[in-house]
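Reading through the structure tokens given below for one structure.
One chain of protein is taken out of this complex; the other chains stay put.
What follows is chain A.
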Amino acid sequence: MLSFGVAALVKGMLVTLIVTLGASLVTSVLALIVGLMRVSPIKPVRWLAIGYIEFFRGTSLLVQVYWWFFVLPIFGLALSPWTVAIFGIGLCASGYGAEVVRAAIQAVDRGQYEASIALNFSRLTMMRRIVMPQAIRALLPSWGNMLIELLKATSLTFFITIAEFTSAAKLAADTTGNYLLFFAVALFGYYIIARALITPFVRWLERRLSPGFVREAMA
């Protein structure tokens, strides 16, 4: 009985990690695109980005996931639970991520833009060579928080029948009747992934991507 529970938990943990990884890739790419659109000098592009951000931030993640999962099949587009999990969570988080990207870009010193214009850089070069490398340092701490939010959000795939970590813990607890053990293990499992995997990874990225800059110790 116990070995069944342990096997379920290990499998669930793997599923959670895969969904988190997939969703974080989707989020990072979309957030970067939408965040850049949000600071575009062209008004319609900016409005499009604002609409996107407000839409995904304004509705509940679970509502969005249900919409992808239950409503899209009516249009003849039946997505697998995996696709819904990775893209549903990724899309929702990208709304928040885009705002983080925008804030980071706008936090870059005004003089850097002026200097780029004075040096006659094209807007693309300016973004790629001057602004983004500086923005990414302001971006990473929030991005780390977002990864932890994503990790927690994957627990909601419980509602669309994916056997991830929370569902696996529930299944194991229901089967063995030992709720305290399995739920406690699951809680610590999430905590360990967040604190021993994601946080050090983001710290490492911060060190890698900011050569010549020393970040003061952060909480």
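We adopt the following convention: contacts are C-beta pairs under 8 Å (C-beta built on N, C-alpha and C of every residue); 3 or more make two chains touch, one makes a residue touch a chain; residues count from 1.
Criterion: contacts and distances are computed from a predicted model.
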The complex lacks one chain in this depiction; which UniProt name from "Spermidine/putrescine transport system ATP-binding protein", "Spore coat protein JC", "Thioredoxin" or "Ectoine/hydroxyectoine ABC transporter permease subunit EhuD" does that chain carry?
-> "Ectoine/hydroxyectoine ABC transporter permease subunit EhuD"
Of A:Val63, A:Leu77 or A:Ala118, the residue touching the omitted chain is A:Val63
Contacts of chain A with the missing chain: which residues?
-> 54-55, 57-64, 66-67, 70-71, 74-75, 148, 151-156, 158-159, 166, 169-170, 173, 179-180, 183-184, 186-187, 190-191, 194-195
